[in-house]
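Here it is: the structure, laid out below.
What you see is part of a larger complex, with each chain still in position.
Labels for the chains are A, B and C, by order of writing; each one numbers its residues from 1.
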Amino acid sequence: MLIADGSKMLMIGDSVTDVGRARPVGRKQHDGLGNGYVKFFDAMLTSRYPERNFEILNMGISGNKVTDLETRWQTDVLDLNPNWLSIMIGINDVWRHYDSPCNDDLVDAHLYEKTYRTILDQVRSQLDGLILATPYFIEANRQDPMRIQMESYGSIVKQLAADFDAIFVDTQAAFDVFLEHKSSHYLAWDRIHPNGTGHTILSNAFLRAVQYEF
Amino acid sequence: MLIADGSKMLMIGDSVTDVGRARPVGRKQHDGLGNGYVKFFDAMLTSRYPERNFEILNMGISGNKVTDLETRWQTDVLDLNPNWLSIMIGINDVWRHYDSPCNDDLVDAHLYEKTYRTILDQVRSQLDGLILATPYFIEANRQDPMRIQMESYGSIVKQLAADFDAIFVDTQAAFDVFLEHKSSHYLAWDRIHPNGTGHTILSNAFLRAVQYEF
Amino acid sequence: MLIADGSKMLMIGDSVTDVGRARPVGRKQHDGLGNGYVKFFDAMLTSRYPERNFEILNMGISGNKVTDLETRWQTDVLDLNPNWLSIMIGINDVWRHYDSPCNDDLVDAHLYEKTYRTILDQVRSQLDGLILATPYFIEANRQDPMRIQMESYGSIVKQLAADFDAIFVDTQAAFDVFLEHKSSHYLAWDRIHPNGTGHTILSNAFLRAVQYEF
């Protein structure tokens, strides 16, 4: 397993990461990691490797786009001084084009990539490990316009992972395996916010990425 | 406009009809009609035709399938003695096949039609007017499995409307016009429960069905 | 219909506009437009013209008089940069003379007109469209002192509409049609705050003003 003893890993993102985590910093104490994949990831790691000490921090905030991450990057990431970082951002950047097309702060692919690159530039050198996860849309129809756009943002994440020597987590692919057998309705009423099964798909994708041994 | 002075119209269905209506009977007094299409329909009618007296009752219950309507048909419809009745049921009958495929009380098309026919048999003769609305799925992709199944249940409603001399409201068609221009995300996060715009599409479909004059 | 694609319309007023809208800005997202005529107006427009993009903002605040609008005009109107604006103000300016005659901040007709003119001067040039709606009192008796005063403030609004090239909405007249058939008690317990039917009378008056096609 890749994460060494004594690591502090910060996980940041949007509502899929947040899921009710504690403010201002989501920590394991007092059950402050929220009820999503971050909690499951922490529980699987800490139960399996009791001989190592990890500290997982959840810094997700519901509704965030990559531009929101940039705004709070200093206080919410750099000041907390992690040596591992995971980022899953982009769902709201895409989604707003569909549910709020009149908004004047839509994030197009160019701004998405540029902003994402900026925050990575600021943090990469201080990290032992970096995980970049794609945004996703739990929809089996590959011709769906929002899925197509989400995949294109995911491609940007894949390129960034290559450029910044990061571990790449393809969450869309993880959900697609499931969608071969059951409907998206089984995982998430709005195709975005997963239930326990959906969050486990996410946390297991992250666990595999760090070479977790069951 | 088809609804005559002195009419009592009962509108029944699932959560799309319910939307927080008062219990045990949703009446206009104390704002008990919920916050969905029933309220809008009542408000449009009563504001436009002040010279007539109507009483609209909302008897929707969240989560209901046609089999649930049958169970409460005596107390929730017959005992209230309406002379107009609208029914919009079937969304949950279909949806459960996708979000809860392991449930043992799924309603297939045969049971749907048979049960629907049974309740109509019990009530038709006492009505001056009957409105049957299709279930719907706010999804533009016509190949989506749940949409296909929803449309097939909608076809049953269309046949029942013909058989029982009812006014037919094609809610799926009403939403499809909108989906030519904007995404389903604009109307409903889960493609089922509409926001104000979506409920207005429904209420306007009902209003046109009773030959409302704007 | 007069409102062009891409418009941002701000609707401001008192409690009749507010009706529980979100703070600091009432937007369509998360159902933040309140439960009154603003919501109905938005729902009718957006459901009917899906090919256009509109953004409606609700900036009403309960209890406001025209002098309150002046105080918050910069932050609550000018800074939000709308190209359409609707104003319905004056009910509290008149009402306070009757329920709180001892108050020392009563707004007489002169102050009403002068203040109203001041805020219009500041905003008119940046607008593509301006709607000015009269205050109203849902009382059939045309000799009622408060109704008489309300109508005189309404006349000021009519003159301002002419002076500022605005669309004029006569809400008093819209209610009067209804009062020929039913009592004010049917619309509003206090003859000011409408129920759903009353708010629909208002929203339909606004819709007709912008040449809405049902």
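As a working rule, a contact is a pair of C-beta atoms (placed from the backbone, for glycine too) under 8 Å apart; a residue touches a chain by one contact, two chains touch by 3 or more.
Treat the numbers as computed from the prediction; the structure is a model and nothing was measured.
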item: With 3 chains placed, the number the full structure-file assembly comprises; value: 8
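What we mean here is this: only the chains that are shown with their structure count from here on.
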item: Chain pair with the most C-beta contacts; value: B-C
item: Copy pair chain B, chain C: interface residue numbering same or different (half cut); value: same
item: Magnitude of the superposing rotation for chain A and chain C (Cα, nearest 5°); value: 90
item: Whole-Å gap between the CA centroids of chain A and chain B; value: 40
item: Distance from chain C to chain A - Cα centre to Cα centre, in angstrom; value: 45
item: Residues of chain B touching at least two other chains; value: 182, 186
item: Touching residues on chain B, where the partner in the complex is chain A; value: 95, 98-101, 141, 143-146, 182-186, 189-190
item: Chain C residues within the chain B interface of the complex; value: 28, 31, 33, 35, 39-40, 42-44, 46-47, 50-51, 177-178, 180-182, 186, 195-201, 204, 214
item: Partner chain C, residues of chain A touching it in the complex; value: 99-103
